[in-house]
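Have a look at this one.
Removed from the display is one protein chain of the complex; every other protein chain stays in position.
Order of writing sets the chain letters: A and B. Residues in each chain are counted from 1.
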Amino acid sequence: MAGDALTPLVLTLKVAVLATLLAAFAGVACARALGRRRSFARDVGESLLTLPLVLPPTVLGYYLLVLLGRRGPIGAWLDAHFGVRLIFTWQGAVLAAAIAAFPLILRASRAAFLAVDAELENAARTLGLGEGAVFLRVTLPLAWRGVLAGALLAFARALGEFGATLMVAGNLPGRTQTLSLAIYDAVMAGDDARAETLVLVSLGVAIVVLVLAARLLQGNARAA
Amino acid sequence: MRLEVDLAKRLAAGAREFRLDVRFASEADVTILFGPSGAGKTLTLHAIAGLLRPDRGEILLDGGALFSSAQRVDVPARRRGIGFVFQDYALFPHLTVWDNVAFSLPRKGRRADPTVTALLDEFELAECAGAYPHELSGGQRQRVALARALAAKPRLLLLDEPFAALDAPLRARMRAELLRLRARSGIPMVLITHDPEDVSALGGAVIRLVDGRVAGA
Partner (left out) sequence: MLLRRPAPRFASLILVLPLAAGACSAMAADLVVSAAASLKEAFGEIGRDFDAAHAGIRVVLNVAASDVLLKQIEQGAPADVFASADESTMDRAVAAALVEPATRRDFAGNTLVLVVGRDVVAPKALDELPGAVYAHIAIGNPQSVPAGRYAKQALVDAKLWDALAPALVPTENVRQALDYVARGEAQAGFVYATDAALAKDNVRVALTVPTATPVRYPIAIVTGASHAPAARDFVAFVASPAGQAVLARYGFGRVP
């Protein structure tokens, strides 16, 4: 019997959308902070920030569990000051997926910002704009396609997040069991019918995302 | 207006090195930086605008320091009140002519500011107010760049090879425009050119730059 595919689907979409927004905010901010100048320090910084991309997801999940858990440095602090606990919650799943997806937006954004003609940013400065305004009124509007492409990649990554999510959020049906975890669960339990239903649902979501991405990125390309 | 420039900058690209060591003063309405390509004219202009930081020296405008390594002063570009017309015009491709010209104005009233209307009329751009830069001709783009810089009411206007991309008749016309502008607005200008005809047409003080240094007057 195929069982309930709607609950994991809704949960997956909720987690993936929030994770992408979180990663996008952080990714754009860090890309901006890294700036135009290349230096050894900045390259090291970018490499460190890209780490979640190359770490095996279970390693990432393990480190997150250690940091965010009750006895971990960040987890204990959050618990003491805000009563916030992330392990076994969908919020923890959002954080795990966001960290896994973050490097994709970071790299795409940095490349997009660097591609904006520096002279345009200079022109804005001579017209009286501070750095923040230069970024918001010139750099970002001209780089948005690159950032969006990165965000779509990040969304796809967040949709499929498994290893880190399993460690941090657990596999709690209805609460943190996303599509990937539900598929794994169904396979483990020998429920191949359910597994196949969920796989098809995942495939459907992936196709919708890809089609949306293609349409958003084409648009009416103005001279940029 | 009195402009005093004394700056030094070392630029290295791999094994190659370029040393800029420029010293001059001018009280003229129009100051022309003249010289062959690669002489350092654009770098000097960028330094005056605050887009390039010299290694040492000072840049004074009417006695006030825009940059002084000795006094540790470096006024950011946005506060120097210096307009810049870039060689490629650097028009914002995602904004219309109107929005480009109005760019420096505060957000309130930007949509209908009379300053912008006046400038567009003056430069005969009123009809293409809603057009985007890629839809304009070279001459139109240059006028937009000028109008945009002037909208900020600068006290000094810098122009980097303003006529280089234009054909001969257009160049003559734009020189006349610039002279009219100078007369009308009274804003002093520093402009870069490697064309001797611009020098004779525009007059003013001429600073010759060769290989990063000022050649004998």
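For this structure, a couple of remarks:
Here, contacts are C-beta pairs under 8 Å (C-beta built on N, C-alpha and C of every residue); 3 or more make two chains touch, one makes a residue touch a chain.
Owing to the predicted nature of the structure, the values given are computational and were not obtained by experimental measurement.
Across the entire complex, contacts from the unshown chain go to A. Contact with the chain not shown here comes from a single listed residue; of A:A29, A:V54 or A:M188, that residue is A:M188.
Annotation: of A:V44, A:L172 or A:V208, A:L172 touches the absent chain (contact as defined above).
Of the candidate positions A:V15, A:I87, A:V134 or A:V201, contact with the hidden chain is made by A:I87.
Taking the whole complex into account, chain A touches the unshown chain at residues 65, 69-71, 87-88, 166, 170-173, 183, 185-190, 192, 195-196, 199.
Rule of thumb we're sticking to: only the chains that are shown with their structure count from here on.
If you average the Cα atoms of chain A and of chain B, the two centres end up 43 Å apart.
Chain A meets chain B in the complex at residues 117, 119-120, 122-130, 137-138, 141-142, 222-224.
Residues 46, 49-51, 76-80, 82-84, 86, 88, 90, 92-94, 103-104, 132-134, 148-149, 152 of chain B are the ones that touch chain A when the two sit in their complex.
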